[in-house]
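Yeah, one chain of the complex is gone here, protein chain that is, but the others are all in their spots.
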Amino acid sequence: MNSIVVPVIGALVYIIGLRFYAFWVDRKVIGADGKRATPARMFADGVDFMPTSRNILFGYQFKSIAGAAPVLGPIIAIKWGWLPVFLWILLGTLFIGWVQDYTSAMVSVRNDGKTFGGISFTLISPRARTILLIFIYLYLLLIAAAFANTVATALAHAPRIPLAIVMLAVAGVVVGFLIYHGRVHLALVTVIGLILFYVALVINGHFSIVFGTPGTNRLVWLLFSLVFAFFGSILPIWIFVQPINYLSFYIILIGMIGAVLGIVIGRPVMQQPAFTSFTVGSLPLWPMLFVTVACGAISGWHGIVSSTGTSRQLENELDARPVAAGAMFLEMMLALIALVIVGVTTPGAQASWDQLFGSGLGNLFHFIGMPARWGEIYGPVMIVVLAITILHLVVRFMRIATNELLGKALPIVRLPVVGTTVAVFLAFVLAWTGTFNYIWVLFGSANQLMASLALLIGSVWLVSENKKAGFAIVPMIFMYLTTMAALVLTSKQLLYQAVSRTDLLGKPLTSAKIAGNWISGIIGLVLFGAAVVLAYDGVKALIGHARQSHGLEKG
Amino acid sequence: MNLREILAANPKMKYIMFGGKGGLGKTTFSAAAGYYLAKQGHRVLVFSVDPQASLSDIFQRDIFGKGAVEVMENLWAQEIDADKRIHEFQDEVRRRILERYGLERVPEEIESYISAAASEPAMEESAIFDAVVDIVFQGNYDYYVYDLVPLGHALYYLSMSSIYDQWINKVTELRAEMQRYTRVIQRMRSREESEEDEILGELQEIRQRINLASSIFTDREKTGFFFVMTPEEMTILDTLKAQELFTKFGVPVGGFVVNRVIPDSLLAESVPDYLKNRIRSQKEPLAKIEELFGKRIVARVQEFERDITGLEMIARVSEQLFQGG
Partner (left out) sequence: MDKEKEQKKKRGGIFGGFREFIYGMAAHDTARFALKTRGSMEHLFILVTMGDMLGIPILPPYYSLRLLPYVVPQIATWKRRMLREKDFTDTLA
């Protein structure tokens, strides 16, 4: 099949979903009201609440939700064939993804801009907040481990990009300094930063930077990525995290424009098989594909963004749909482009997913008259940049969460260095001892489970408001069952291997891997347990609210 | 050195203050010093913030709250009415709020804050402090003679001025930092317009005033600070203590004035016994004063036969104040 079909169908789903389904939910079910004052307007305090225009927010929401996962997910999931991935991205976004993003925003908007912690405290149960916090901490830990691993794997395979990544940090500091202390126009600052980065990339493109044996020196790059994240967490946000993420936006944008032009001009044929098998390795398509694709179809991260950053900036209730739902549909397009990039590669090549992405991007770059080699280098650059920009943010969040969880009992973790060290250390242990595929699946599960918990919060709110809740409850149940199944399956395999001290093929495991299996398996079970409690409290609250509104109707 | 020599040797000394416990004659000396300097042809302002307002008594004119009143050629006297000042100030704040936001009336919450602020004890102190700064800041006179309220208050002013100064520094830093963020916001939005921070301007003005005030208090060249005491055990002890405190706050003490000294010569004349007893009982304290302060005594002023009121009496005191020592 011609690859152009993928984005074209995607665009159709985008339009239909946003124009009709989302519109119907927004106006008929939720009853968004343009005249109703949003929290951003009501509480405008110039700190947490600030009304922001719809277009700006659309960009903000999209940038915040579009990290590495929507790109990586489809690439990793291609092993089941591109068709199931394609279908899941489309259907997941259409029936679940945007529902979660949008509902999360509206729940918060209609609850005075409260975030999930506060909402679950009042709507579900007091302990829900604490359990949610533990859940989110482990979720963040899995993101950190997964993305640190991503960075390490990609850098270990691509000796022609590390200099550019180091230079990205340097350029970030320069840009941050110029923005805060310089008197230079932003456009010029941006150009300076990008020139630094691309010059380093070109220089590095001519010689390899290799530590130890190429391909197996993951440890070096794992430590590198975590040191990077460490600085991101302890340095003031404006000198490191923000300018780096600012520059990264352009770096990714340039790659994406190249890819899109390549697809449109070259219209290559999908080379990868449409479908391989229901079970790949030890991983069955259901539930594993659904958690592997991650953010391209649905992601809990989005609900968090919607209910914190975005809900407090919406200046009009009617903006929630184009902003929150719109950004999700755009993210679907991003995932589809990633799917095409990897779909046009030659099957059967013994390459890891990062290399697949590079060669796919090379194919597309070729169509717009650029050497394929550039794409092969630029692909991993994009993956590393996407992953690292999320990684240092997540470690920052973990630091804050550590403070929240342990700050009272153990005041020393309040020191940024200590909180960050804890976060980085845990991420390192998990990333180094764990197996990437399992960690990715656990991350995906936690991520989608977070989404289904967001949908649960949304459903409880809908019911308590006496609104139709089916459009949220059905996807919530589906996601809940899928992710819980994925967690059980993964943890079972992990713990089985840990106990038997052999992998699935019966080969003995190193003691590090055994430890990693124990840790990952237990994390999976804890997530499972937390989700059980949250669901129990949630359903109880749901029934309670349903009875109440039912009684009110009768009475 | 006596007071006249000190003033001659320090041409920059524009601020003269008399301090000490209440009722020792500070106001009298302020008036006398003002009189002396005015007679020398300088423009002089004598001012007091003491709510007991004794400048009015001395000059035999009601000057309380009336601004600077010329009491003789080159000599102005002023008594600050703190209450009135606070009320005027409150009205000014209300007016500025109404003007600034085009309001009909001040929002309730803000109004209650404005009225509550006036009843705080610190309000009076700080209003007076500001009034003093105001007077000094305008710089209309060659000499300022400041009749300090009793010692505790004087120290309060002094400590306040250094605390204010530090406080304003911190807040100014905060505002400056905020301005940096404003520029970042503008830069990110590609809008480079410079927007004055009015608060920063206001703070800088406040700071300037406070710095001036505290520099005056602590500048040995500009300020002559003189303790007034009487030959009594208690006042000597108090003065010692006060001197220690002033040194701690970095206020240089210019010297000491001994007041109410009854001349020895009276012993030979036919005066009532109680007076003779008082003369005798002054002997010991006087000796102690000489021993403790010796050369730092700038003037010894005798007890007069009647209250010091009216320019004539002031002239007599000023003679002793500037010739003795």
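Labels for the chains are A and B, by order of writing; each one numbers its residues from 1.
Simple rule for what comes next: a residue touches a chain if its C-beta (ideal position, glycine included) is under 8 Å from a C-beta of that chain, and two chains touch if they have at least 3 such contacts.
As the structure is a prediction and not an experimental result, all values here were calculated from the model.
For the options A:Phe23, A:Phe43 or A:Tyr496, the residue in contact with the chain missing from this view is A:Phe43. Only one of A:Leu222, A:Leu283, A:Val305 or A:Met476 touches the absent chain when the whole complex is considered: A:Val305.
The omitted chain makes contact with just one of the residues A:Gly31, A:Gly117 or A:Gly266: A:Gly117. Check A:Leu90, A:Leu178 or A:Ala401 against the missing chain and you find that the one touching it is A:Ala401. Where chain B meets the chain that is not shown, the touching residues are 89-90, 93, 96-97, 100-101, 107, 109-110, 113-114, 116-118, 120, 122-123, 125-127, 129-130, 160, 164, 167, 170-171, 174-175, 177-178, 181-182, 184-185, 188-189, 198-199, 202-203, 206.
By the touch criterion stated above, the residues of chain A touching the omitted chain are 43-48, 50, 52-53, 55-64, 114-118, 121, 129, 132-133, 136, 179, 186, 237-238, 242-243, 245-246, 249-250, 253, 304-305, 307-309, 313, 397, 400-401, 404.
The definition used in the following text is that only the chains that are shown with their structure count from here on.
Averaging Cα coordinates per chain places chain A and chain B 68 Å apart.
By the touch criterion given at the top, residues 180, 184, 187-188, 190, 192 of chain B touch chain A in their complex.
Per the touch definition, chain A reaches chain B in the complex via residues 179-181, 185-187, 238.
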